[in-house]
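In what follows, a single structure is set out as structure tokens and then discussed.
Note that one protein chain of the assembly has been removed; the remaining protein chains are unaltered in position.
Read from first to last, the chains carry the letters A and B; within each, the first residue is number 1.
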Amino acid sequence: MIDVENREPILRVKDLKTYFYTEDGVVKAVDGVSFELYPGETLGIVGESGSGKSVTSLSIMRLLDERGRIVSGEIIFKGKDLLKLSEGEMRKIRGNEIAMIFQEPMVALNPVYTIGDQIMEAIILHQGVDEKKAREMAIDLLRKVGIPEPEKRVDQYPHQLSGGMRQRAMIAMALSCRPSILIADEPTTALDVTIQAQILDLMKELQNEYGMALIMITHDMGVIAEVADRVAVMYAGHLVEYGEVHEIFKRPRHPYTYGLLSSIPRLDVEQEKLKSIPGTVPDPLNFPTGCRFHPRCEFAEERCKVEEPEMVEVLPNHYSRCFFWKKLEDLEVK
Amino acid sequence: MRQETKRTLRRFLRNPSSIIGLSVLIFFTAVATFAPLIAPPINPMDPSRKVSNPYIMPKVTWKGEPIPPSGRSDALKEFIIKGMQKQLYKAKASELVPVVKHVMDRARPGDLCEAYSKSYKIKSQVKAKLLSMVDELEKAGLSDPKSMINSYMPSDFIVVCSEAADMDKDFATYLKSFDADSMSKGDLITIIKYTVHYLSLKDLEKAASKLFGVDGNVLKWMEENGYIKRDPIRTVDYHPFGMIDGRDIMYGVVWGTRTAFKIGIIVTFFGTIIGLLVGSIAGYYGGWIDEVLMRITDVFLSIPFLVAAIVLTTFLGTGLDKVMIAMIVFGWMGTARLIRGNILQVKEEQYILAAKALGVRDYFIIMRHVIPNTIFPVVIQASMRMGSLVITAAALSFLGLGAPTGYADWGSILNYSRDWILGAQGEAFKYWFALAYPGIAMVLFVLSWNLLGDSLRDTFDPRLRG
Partner (left out) sequence: MKKMPVLKVENLVKHFPIKAGVFRRTVGWVKAVDGVSFEVYEGETLGLVGESGCGKTTVGMTLLRLYEPTSGRIIVGDEDTTYYFMPTLRARSYIKKMYLNRFEKLYDERKDAALEELEGVDRRYYERFLKEGKSGLYRYLLSNISEKRKAFRRNLQIIFQDPYSSLNPRMRIKNIVAEGIKAHGLAQGEEVIGKVADLLGGVGIIPEHMYRFPHEFSGGQRQRIGIARALALQPKVVIADEAVAALDVSIRSQIINLMEELQQKHRLTYIFISHDLSVVKHVSDRIAVMYLGKIVELAPKKELFENPLHPYTVALMSAIPIPDPDKRNKKRIILQGDVPSPINPPKGCRFHTRCPVAKKICAEEEPPLVEVKPGHFVACHFPGSLSWKS
């Protein structure tokens, strides 16, 4: 377990607001998110579609499309605010110090270049070695991420690899410059469970070896429980709960987290009927007033409709954005 | 739905290209609709009468219109002479005889002398006659007329001739008494060529009517048969777009708008129908039907369009309708491919499978599920094609396959003004208006359809749907 108190975070996101200006109005995709990432730890960001978890990661990388704008906030990485860097300085950090892997490696890999070319490009760009050396390094990396016959695979094109192999190649590319932070955006969602297990295993192994911090973005509570040290739960552009993984899973103090945990079909326990969160995920153009979860919340009261709750520390290093978190004290996740 | 419609409309109207395209098209539609008011189809020769076919640009003939407005007869004479020249060499000698007789009758003796000076055979006869008059000529004040007569300088000869004709009536009669019937064709042509310039307009017309064997208004006849073409002119008051060959360009551009819409709509409609039919049958049924239909499509695609159109018009004959047929026959393949591709895509959609699982009949599946979800790109493509079709039609008209001479069609007007594209000597842009106005109309028309199609695609592109 990581001793949060005595360590300096490698990345600190403060009050990040990322809005999208669409024809239909302003989408407040990320609306005041703050968290820290400590060296070597894994932070899981969990949320449903439209919760803003992917936009958060794209904001850190400053890879938003032209409609998206970071309205306010700070992203402090090694003492520098990434939002104040020029595009050129940012490019040096991107891929080199902070790397990212995506859900669908087929989209992230360029289909007209070989796997080797793409890894070598990153190596040559950031490390300034010659082509021969870069090729050796690329083969080494492919071997390290568990791709069989790397000497052969290095000259293959993305479409010649299976989904799992592509994701491995993607990881190899991300690791090519030994980044201090790796952001993984739903890295296993498109994969089969047996392959997912391989990839998660590999990522854990590599994290130990390289000592990098990992931000794991997923909608799958199972994956979070498997890999994360600390968890940030997002709902409708807000962070609703934030804390150490055992805390979040054993003592959720936000009704959304609680609802989410008890609505998952479980392989390890017998459940009669699934609990479910009523209603639908809110329209990002039109978030509810007050607490954004209140229309679906079983504990909601009048106050929740009008007043927006702040993040409060409900337990040491465990934060929740709920007025009535005490109501959850006696409940147990089944 | 209302909300969705509003959203779509808003997206459409926010797009500047759609606004521009739409307003230009509305303008063209208005022009086409009100063509009879903007450019009344009235016979300019007789303003009380309407023209029988408003799509044929009415033509102003020489006598009815003060064209060219200044120095009228000279310019007109030039036209007539130009027109006659071609015929002179074509005609038989016997046909030239009456013309020569007329010319000899009407020409001044001095002018005849000039003509004779170019023909050695006649010159020698006249010389003999003149030599007999040497004394009298000397008396009249010419110094050494004999040597002047024998001189090799034609001008000397002419001087003597004119002097003789002036003082001696007999000589003048003699000059005109040459027997045209016995002259060679070369002499006949020489006489006509060197005397017509000196004829009055009236006599010239008469000469022309004798040459062409036409009674009555020979000018009109010559014009109609292409012997004379007037240079384009532009008078800001009466003909702001200018005139080519006696036809008002503005009239042509205005009524050409109707033609453009006609070509666009008819060809697009039938081309799309054929394409839809072929493409949807191929796409929906697949298998060997698809194979056969798509190979046929490939064959059609592999034939160069212009060559095909030329071959087809040699079978069918030229004309706007024939051009439209050619464009339909060789213009459906794009739609067929597009709709086939879309259907192949939609066929895999789960709602189609769901309908099949419900036991819905094929006919309803096509009508309710396949068509509504595949037709939009076809509509967008059709709107894009509207513009380009007008260009194709113009190209064919330019090649002379399209509309007949004088038809109110932008391409035909351009074809018509082809002779003046290079301008006049030393004035490259003298006749700019002959090309500019129909050209601008065409560019705007094509551009506006393309803008509209583009913005429709942007609006309805499913990837942009929120």
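Quick note on the criterion: a contact is a pair of C-beta atoms (placed from the backbone, for glycine too) under 8 Å apart; a residue touches a chain by one contact, two chains touch by 3 or more.
Model, not experiment: these values are computed from the prediction.
From the listed residues A:I264, A:M311 or A:L331, report the one that touches the chain absent from this view.
A:I264
For the chain not shown, which residue from A:G164, A:G237, A:G290 or A:P309 touches it across the whole complex?
Within the whole complex, the residue contacting the unshown chain is A:G164.
Given the contact definition stated above, which residue among B:G141, B:G216, B:P304 or B:G359 touches the chain not shown here?
Of the candidates B:G141, B:G216, B:P304 or B:G359, B:G359 is in touch with the missing chain.
Using the definition of touch stated at the top, determine which of A:L85, A:M106 or A:V281 touches the missing chain.
Candidates A:L85, A:M106 or A:V281; residue touching the omitted chain: A:V281.
Can you list where chain A touches the absent chain?
Chain A touches the chain not shown through residues 48-49, 148, 162, 164-165, 192-198, 200-201, 219-226, 228, 245-246, 249, 256, 259-261, 263-268, 271, 273-278, 280-281, 296.
For chain B, which residues reach the chain that was dropped from this view?
Those residues of chain B that touch the unshown chain are 1, 3-4, 291, 349-351, 353-361, 364, 368-369, 372-373, 465.
As a convention for this text, only the chains that are shown with their structure count from here on.
Provide the C-alpha centroid distance between chain A and chain B, rounded to the nearest whole angstrom.
70
So in the complex, which bits of chain B are touching chain A?
Chain B reaches chain A through residues 7, 10-11, 14, 466.
Under the stated contact criterion, what part of chain A meets chain B in this complex?
Residues of chain A touching chain B: 22-24.
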